[in-house]
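What follows is a single structure, and I will ask about it in a moment.
The complex appears here without one of its protein chains, the remainder shown in place.
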Amino acid sequence: MDSVGFHLAFWSLAAITVGGALMVIVSRNLIHAVIYLILSFIGVAGLFLTLSADFLALVQILIYVGAIAVLMLFAILLTPHAIRDNAETPMRYPAAILMGLVIAAGAFVALETDWGAMRDEAIPAQARVIGESLINHYVLPFEIGAVLLTAALVGAIALAREDEEDVPIHRDSLAQESLAQEAPGGLPEAAVAVAPPASGPAAGPSSPSAGGPSAGGGA
Amino acid sequence: MNGDGFPILSLLVFLPTAGALLIALLPSERVPTHALLGALPGNEAQRARWLALLIALASLGISLGLFIDFDRSAGGAAFQYTDTFTWIKADDVGFTVTYAFGVDGLSLPLVLLTSLLTTVAVLISWRIDLRPKEYFAWLLILETAVLGVFTSLDLLFFFLFWELELIPMFLLISIWGSGDRNYSAMKFVLYTVFGSAFMLVGFLAMGAAASTFDMREIREADLADAFLPVQAIFAFVLIAFAVKLPVVPFHTWLPDAHSDAPTAVSVILAGVLLKMGGYGILRLLFTIMPEVGADASLSLAILAVVSILYGALVTIRQTDLKRLVAYSSVSHMGFVLLGVSALGVTGLSGAAMQLVAHGLITGLLFVMVGLVYDRTHTREIADMRGLVHHMPIIGAVMIFAGLASLGLPALAGFVAEITVFLGAFSRHEVPTALALVGVLLAAGYMLWVLQRSFFGPRDDRWEHLEDAKSWWEYAPMAVLCGAIILLGVYPKLVMELFELGTQPIADGLQLVRAGLSDGSVAALPGLGGGGG
Amino acid sequence: MTIALEEYLVVAAVLFGIGLYVALSKRNAIGVLMGIELMLNSVNLTLVAFSRFSESAVALSTQVFVVFIIAVAAAEVAVGLALAMVVYRNRHTVSIDEINLMKW
Amino acid sequence: MSEPVPEGIIWLIFFLPVASFAAIALWLRRAPRLAGLTTVFAIALAFALSLYTLAEVIGENGVAVGFGTHELFSAGGLIVNVGARIDGLSAVMLVVVTSVSLLVQVYSLAYMRGDRGFSRYFAYMSLFTAAMLGLILADNLIMLFAFWELVGIASYLLIGFWFHRPAAAAAAKKAFLVTRFGDLGLLAAVILIWSRAGTFDIAEINSDVVALVGLGLFGQTTLTLFALGLIAGAIGKSAQFPLHIWLPDAMEGPTPVSALIHSATMVAAGVYLLARFFPVLEASAFASDFIAWIGAVTAVGAALLAVVQTDIKRVLAYSTISQLAYLMFALGIGAYPAAVFHLMTHAFFKPLLFLGAGSVSHTTNTFDMTKMGGLRRAMPLTYITFVIGSLSLAGIIPLAGFWSKDEILIDAWDHNKAIFIFGLIAVGLTAFYMFRVISLTFHGDYRGGEPPAPDEHGVDPSHPHESPRNMTVPMAILALMAVIAGWITFGGEFQTWVNGALPQFEEGHFEWRTGIFLASTALAVAGIGGAVLIYQRGLIDVAALRAAPLVAPIDRLLANKFYMDVLAEELLVRRLFYGGGARLAAVFDVQVIDATVNGVWRATFNLGRWGRLAQNGQVQTAAAGLFVGAAVIWGVVVIF
Partner (left out) sequence: MLGEVNLLGPELVLMTVGGVLLVADLFLRDRRLLMGVAIAALLGSVLYATILLADGKVGGTAFNEILVFDEYALFFQFLLAGGALAAIGASWETLGRIPSRRGEYLALILFSTTGLMLLAGTRDLIGIFVALELTSLSQYVLIGFHKDRLGSEAGLKYLLLGAIASAILLYGMALLIGLSGATNLGAIADFVGGAGPGQFEALIFATVFLIVGFGFKAAIAPFQMWVPDVYQGGPTPIAAYLSVASKAAAFAVLIRVFFEALSDDLLSEHWSTIFAVLATLSMFVGNVIAIQQDNIKRMLAYSSIAQAGTIVIGLAAISADRSELLGASGILFYLAGYTVTNLTAFLVVIAIHNKIGSYAIDDYRGLGRRAPLLALLLAFSLISLTGLPPTAGFFGKLYLFQTAVQSDLAWLAVIGVVNTAIGAAYYLRPIKAMFIDAPAEGAPLPASFRPGAALGVTLALTSAGILVIGLAPSLLIDVAEEAVRTIML
């Protein structure tokens, strides 16, 4: 790992990774930010390669770049009225301090810790070994992971699709919102309290409640 | 011997709760008549109060029976009628709660006082027509809690009852009270919880060190290697009792709670709840940690004197009749602390006697103030004048109560106060001498208030007032007056028991003091080794 | 100088810090999600670095772990974006600082 | 020891009035006539038994008859007993109290007729008599103190008997509080002696403890403190300077009450107490001197005040103070038998005077002498008895008052010349103010009395008339006693009986000193003559005299009762205590203690108000919280 090429590869990939990430911060356009994010992901994938984790690098590219980043782009496109300037909140100052602290602490730990003996060679034949491991040693997490993905899928669909039959629970009203913006004295809960009573409990499952105008879903 | 086998104390303690449940389950008038329940006579309020009276009388009967049957011989110093089983047991870790009831000479009179005053409270609440079922149910649950405090022999069991009393009190004050009742009820609860919070830590530390919470065993245990210094445990537990007693400066909940509570609750509050503090000091602090008690004696005496004098001074300035009586309690309960600080049988018995005497007398005072308030609808002393003209009987009993309160001989308060003084003087001369002034001040505020509100010319404003005329008004007055006179004329009736009950405590203290004086020869006089 | 574990870990730490900053400072909820992804990437990098260098039996485990993390990250993003869409439908905004109907 | 008197008899004396009190309180509230008769009957019986007791005790030369004690209760080392002690002193007192009480009750039957509180009155009177008898009988300090307090309460109730009068209610309270101030001293003495000597028994204290002091085994200081405590109690009860201020006000009570309680019995209890503990007083020189000087000052001071009063009962009240002061200094200078003797004679002529005053007011509706005058024609019997009483009080030979006063003066001459001078001055003043009263009340022209208040019972005062027989007969009997009661001194037996109460037996004797007789008589006659000349003959214009430049300040001083009442009530109680200390405490309670409690709560509450602001609903704040939390934990690790 002392070869010049390796050095070059490591440093450039590190630069890409970190630089991409930094550009996510700096970039003034959300779409650009996603692009830089992808760059950073690719950098990480490259670093995986330098660590002989070929399979993971592949997965990294596939999932992060191919799925996650793309999802984000879609999401950005689907929220046309939302701001796109990748602006920052006033939290950026404390965030910067925390960032500094975390990096310092992480670097300190990384550099000062006795990490024990070092291995010379990477483990071989990774894709197959990992696969075997997944269905042997880690079959339980694997199973759970499958359920997790199912749950996420189902959940995302359940959330994303529009259900006209839903009976809204919170009556949205202007009063509620205005109250929410007030000083601590005026509480958003008060608005909930003002809401008219819910429909009778006997209301059938498929019959929408008669109580209150259903203003919940309107986009 | 004494009722072996039959859990008479469990019956006594839980009978009121059972009665409360029964009352709560009584049909209210809104329920259509039931074949069986519909046959019950009277309306909701009538049924509730008669049932409550029945239960209260039953528990009074049991208490009286115990009082008569109690073994007063020298061998009777131990707890009697004990009723014990291990309730909660966490193996290995010493978290054990014993279901343990028992009475000795110290607690029995207080048990009797509790059931007596509860009966009085039920009677004096006869006219409650706001949610009567709930009212009487809570009142009876309150009785259970107080009786439980006086009879439990396990620290955590004691604590359980101690806390149990909060909820009924909170509701009773804030639903049926007057004035700023929510504030007062909340203040009462927060104060008490605050105090008992520290008590709990103290208990836990004791229990952890002794690996038992049983009072009878913990007394023998060595608390020296507790997780807290013994002094800290003592101080922690004392805070709770000082709040309850109350000791200045932990007293400000008392005037608020008293003056805003309904009459019956004021009676219970002054009559028995305050007593829990004094009882606790005697039963727990001095019994379990005599060495610290002996060390703290002077501090307690000083606190007592401050309470007595300061309480009396503040009392004099009160313009509200009920608040005045309430503040007078602060002063009078200072005598309890003074007696306690004396460490000897005399002082301790005097303190115990003061508990009972104050319970009866202040109970009566609150009954009277309540009757007056029911009629005048004001508690402002300045608004009252010449009430005796319109209510001769109430006035007379009020005067009687006032005189009893200022320590008139032949009445219970005198016996208690003089015993306290005699007991305390030999140990704390200057504090006791100062405390004497409290007697004068007590006469001052009592007589002054009588002069202002009961004497003086007729006032046309009060022309419409009626004197007491119902049996349920007479009965409490008669019973309490009778008891006050009886104990004043024949104090041996309970003093005998108190002597029996405080002897072991005083012995423990004596032993420690002997140890201390021996230890004073050693290099570290301040830290007498573990007593017992 | 040898490129060894420490260097990777430092890079990962820096990446984590940047991710943190992004997550804590961006107005757009999707921006926050990006920050989270950066943090997760940093974790992945750490794990893979351990897998490569660490002289112990977990070389494989760490890589498996990374697989799981990537899967979970994807799932999280999916659900997160779905929720962001719901919020957008309700409020026409995904600005984090405006999503504060409930507070105090 | 043989028992000349069965113990039952003694207790019966005590329980008779108790029974009458209980009977009235429980059953006879609405039967006033019966209530009055019950009381009279009970006290008459008690009187008879007292006479019997006295006779038996005389048979024993007045030496104490002991009975066993009965334990009331015990608490550790404290054992409180109940027991009676009969000796010459208490037997005499029993007779005095029951006899005066009996006469006063009879008088009251008429005097209080028609009062709405008739039954109540007799109940209180019974209670008082019972308590007084208990006080006399007590063989130990606890019991004595208990009855001491009960007597005070009975006095309180009776002074405030007409509670609808604000002045009466206030006077009752004042009386109780001022006496209780002194009672604190007594209580302290009780506590002190028990903690040092371990006994309450009067006989033990008088003999054993005093003997121990003599042997140096018991602290002299302690004994002095004990004696001072007793003196404090006595000063309060017997209305001596500076605690005398309650007695004149106490005249707001019904006149028979003043006659019984505030002249003959309760106020004499202070003297009785000191007489009981005479050996203790003797053993403490400081205490003796102290009480002697208190008495001397009070005797003259009160007599001076009596001179300027216009209210007949207030004159008598100050006179009582003055006479009791005589007893005090008599005890102080060691004239124990003389003091008891004067106590007895005073207990006859002073009630007589009060009853006379009551008789006068019965027809004039007032005690204000400026509204009386010339009553001697309308009320001859009252006039005669009143004059007899006054002469006796003034110490004119051979009336009872002379003999007792003379004895005191003789002892004073022997022991302390300065105090003797004070005593002589008091004699002159006494004669003067009494005859001032007689002149203003019975001589001159009738000035019309006071019409009755609309809501009170009363008669038309325009035509004064003699009082009914129920009133005059007791007065006559008392007048007789005021004449003859002093004659028992001649053989010295009385002194012997009384001495019998002391641990060491001492034969009593009668003494006669012509010089002192002449001096006191001269002063008395001068006083009488002066009063007659000034107030009857109008020799000096009193108003002009009082306005005279030299006299005026003195007059103002006297008119304001030496400013004692103002000092005590206005300055000490109202300003310093109520407006100062108590106010401070009350303000402190609200502004500091309760404010702190509420402040703690409010602080918690506000903490929540600010704290919740951190929960600003922003995801990123919450996220920052995660890292801040991590940093905090890290910090904790680093620090600890």
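Letters A, B, C and D mark the chains in the order given here, with residues in each chain numbered from 1 onward.
Rule of thumb we're sticking to: a contact is a pair of C-beta atoms (placed from the backbone, for glycine too) under 8 Å apart; a residue touches a chain by one contact, two chains touch by 3 or more.
Remember, it's a predicted structure, so these values are computed and weren't measured experimentally.
Chemist: Wait, the hidden chain, what does it touch out of the ones we have here?
Modeler: Every shown chain touched by the left-out chain: A, B, C, D.
Chemist: Which one, B:51, B:147, B:204 or B:223, makes contact with the chain that was left out?
Modeler: Candidates B:51, B:147, B:204 or B:223; residue touching the omitted chain: B:204.
Chemist: Going by the contact rule already stated, which one of B:142, B:171, B:223 or B:439 would touch the omitted chain in the full complex?
Modeler: From the options B:142, B:171, B:223 or B:439, the contact with the absent chain belongs to B:171.
Chemist: Extract the touching residues of subunit C with respect to the undisplayed chain.
Modeler: Residues touching the hidden chain, for subunit C, are 16, 19, 23, 29, 32-33, 36, 39-40, 42-43, 46-47, 49-50, 54-58, 61-62, 64-65, 68-69, 72, 75-76, 79-80, 82-84, 86-87, 89-91, 96, 99-104.
Chemist: Provide the residue numbers of subunit D that touch the chain removed from this figure.
Modeler: 601, 604-605, 607-609, 611-612, 614-615, 617, 619, 621-623, 625-630, 632-634, 636-637, 640
Chemist: In the full complex, which residues of subunit A touch the absent chain?
Modeler: Here the touching residues of subunit A are 105-106, 108-109, 112-116, 137-141, 143-145, 147-148, 150-152, 154-156, 158-159, 163, 165-170, 172, 184, 187, 189-190, 192-193, 195-198, 201, 203, 205-206, 211, 216-217.
Quick note on the criterion: only the chains that are shown with their structure count from here on.
Chemist: Could you tell me the distance, in whole angstrom, between the mean C-alpha positions of subunit A and subunit C?
Modeler: Centre-to-centre distance between subunit A and subunit C: 6 Å.
Chemist: Give me the residues of subunit A that touch two or more other chains.
Modeler: 89, 91, 94-95, 98, 102, 105, 184
Chemist: Mind pulling the subunit C residues that touch 2 or more other chains?
Modeler: 20, 24-25, 96-97, 100-104
Chemist: In their complex, what parts of subunit C are in touch with subunit D?
Modeler: Of all residues in subunit C, those touching subunit D are 20, 23-25, 32, 96-97, 99-104.
Chemist: In their shared complex, at which residues does subunit D touch subunit A?
Modeler: Those in contact with subunit A are residues 609, 612-613, 618, 620-621, 624, 627-628, 631, 634.
Chemist: Residues of subunit A touching subunit D in their complex?
Modeler: Of all residues in subunit A, those touching subunit D are 89, 91, 94-95, 98, 101-102, 105, 184.
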